[in-house]
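A single protein chain has been omitted from the complex, and every remaining protein chain is retained in its original position.
Think of it as A and B in the order they're written, each chain with its own count starting at 1.
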Amino acid sequence: MITKEEVEHVGWLARIEIDAKESDAYAEKLNSVLGYFGQLDEVDTEGVEPTYHVADIVNVFRKDEVTGSMPQEEVLANTEHKQEGNFKSPKIM
Amino acid sequence: MVYENPDGVRIGLEVHVQLNKLNTKLFCGCSTNYHDSEPNTHTCPVCLGLPGSLPVINEKAVEFAIKIGLALNCSIVEQTQFHRKNYYYPDLPKGFQTTQYDYPIAGEGKVIIEGEDGEHEVGITRAHMEEDPGRLQHMGSIDRSKGTLINYNRSGMTLIEIVSEPDMRSPKEARRYLDKLRSILDYLDVFDGDLEGAMRVDANVSVHWGERVEVKNISSFKGAERALLYEIMRQKNHIRRGGEIVLETRHFDEARGVTISMRTKEEEHDYRYFPEPDLVPLRVADWVPKVRETLPELPDAKRERFMKEYGLGETHARALTTEIKLANFYEEVASKVDPKDAAVWVSDTLKGELNYRELTIDAFTVKDIVTVIELVTGNKITEQSAVEIIRTVLDDGGKPQEIVEKKGLLKVEDDIVAKAVEEAVAENPDAVADYLGGKEKSLNFLVGKVMQKTKGRADAREAREKVLAKLKE
Partner (left out) sequence: MAAWTDISGIRQKIADSSAEEVTASYIETIGKSKINGFTTLSDEAINTAREIDTNGHEGPLAGVPIAIKENISTKGLSTTCSSKILQGYVPPYDAHVIERLKAAGAVILGKTNMDEFAMGTSTESSHYGPTFNPWDMDRVPGGSSGGSAAVVAAGEAPVSLGSDTGGSVRCPAAYCGVVGLKPTYGCISRYGLISYANSLEQIGPLATNVADIATIMDVVAGYDKRDSTSINRENTYSDALKDDVKGMKIGVPEEYFGEGIDEKVEKAAWDAIGKYEDMGATYEKVSMPHTKYALASYYIIAMSEASSNLARFDGTRYGYRVDGDNWHVMASKTRAEGFGDEVKRRILLGTYALSAGYHDKYYLKALKVRTLVKQDFDKALANVDVLMGPTMPAPAFKIGEKIDDPLSLYLADVNTVPINLAGVPSISVPCGLADGMPVGLQIIGKHFDENTIIKAAYSFEQNTDHNKARPPEVA
């Protein structure tokens, strides 16, 4: 069972602000889903390898050849928060 | 001599090396040549992490990584896979860093450094590939800034993170390790260490065999030594005052030369690593023999060979093999003049003059140093003149032969010196009498007179011998 405190911690890990009022409601909904996920405990996976990729391919590369970059104007076109060619954000800490 | 490590210091280093000699970034075709460019001009959907963009691995980057692994005597993994390291920071445009996790491309290895008590082995824990984040510029200091400017030109550059065992026992050993690493990487021609951000260091430091502290944000080798000296002193003082060292991360403030504690609570990381679904596994076992063939002779081997082949002493051999360019330069010179003379003139004189001017060996030609060495060893010019020629070439340009002529540096003929000696003795009877009466200093006066008469072109040692001989007559 995920607790209210865990919900808040996971919210911080995921950078989603959750206030104390919301965390109860979240905990309830998340627990119903986690309860459902719990049924996987029934499955015997002893010796079973995980499947990360369905396509059984390896070694896909590109050559070390320059294909070009975007103009600065285009790079910054989707934000108003910029200064002298940089993206601008609030201070970090 | 055995170094007993009286303070129980253990230092381990994590070095991020930027493979800036690749043409393109790790996962996209953006050029790596951004160092003198405007912000955000070397970016594309992939290295900006734009929605929908996908990474594709630069084959050459993998080859470089294997090469580095082999040069550090590491085992190379058979199959690996990139992982996502999830954490939030504005320099990470995807909200995760694509890196390697449980199967780094290079496993355990080692390098030999010149330690406190002779040769000392530093274990390599692992070396893995990852992408560089963008660059943040705090508007003000990190803790009191008004805002942050973000430039993603650096984002997606290939990094090799080389993690060492805590095998270094002093800041000096740490510095030697870093120098050695740089030397090896320099030999491999995988990076230009002079470019900004080419090598960045995080250190783990403990004293009295105690808990380790991580020091981040060290941007230069000099900085590393200073940061370590400070941190060791800080830990020792803290313990002396009855304090306890706790596992924490500290930030090196280069300007003030101190380490500052970063908050520990929120730094408690949970990176939620998992394999990057957008990339397929790398099976590189087959590449290893081929890459091994491309490995050049490395610094240790070259040093040994220089000692054996050219009869050099350890100090000269070491000094001449640190940088590959210098080593190659030396070998060319040694093929034309006596290798020992070449070592003295290249390693002691030329390198000294270059260092003083913060120049590299590129500032001088093999042909010129060979000319200078031949002039000296052929007894045509004095050693002082040789040094003067080297300095003149570096400061004003020109060819050694021209400088010799222009400055009239050719040594004067013997009979001219002999004549000058005769005159000096004849013209200064008081000095002669003083010398014969036991006043040693008068000899210098007479030699000075000879040098004056020959306008300095006589060899001072030779002049002295000739005056002595004359006085004994």
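One rule holds for everything that comes next: a contact is a pair of C-beta atoms (placed from the backbone, for glycine too) under 8 Å apart; a residue touches a chain by one contact, two chains touch by 3 or more.
Please read these numbers as outputs of a predicted model, since none were measured by experiment.
Of B:R10, B:K25, B:K94 or B:K453, it is B:K94 that touches the chain left out of the display.
From the options B:R272, B:R292, B:K406 or B:R461, the residue with contact to the unseen chain in the full assembly is B:R272. Although one chain is not drawn, its touching partners on subunit B can still be listed: residues 45, 48-57, 84, 86, 88-90, 93-96, 148, 150, 270, 272, 274, 277-280. What subunit A contributes to its contact with the hidden chain is residues 2, 6-7, 10-18, 26, 29-30, 32-34, 36-37, 39-43, 45, 48-55, 57, 60, 62, 70, 74-75, 77-79, 81, 87, 89-93.
Assume only the chains that are shown with their structure count from here on.
Distance between subunit A and subunit B, defined via averaged C-alpha coordinates, is recorded as 40 Å.
Within the complex formed with subunit A, the subunit B residues making contact are 22-24, 28-31, 38-45, 48, 56-62, 79, 81, 88-90, 136-140, 142-143, 145-152, 263, 270, 272, 275, 277, 279-284. Residues of subunit A touching subunit B in their complex: 13, 15, 52-53, 55, 57-72, 75-76, 83-93.
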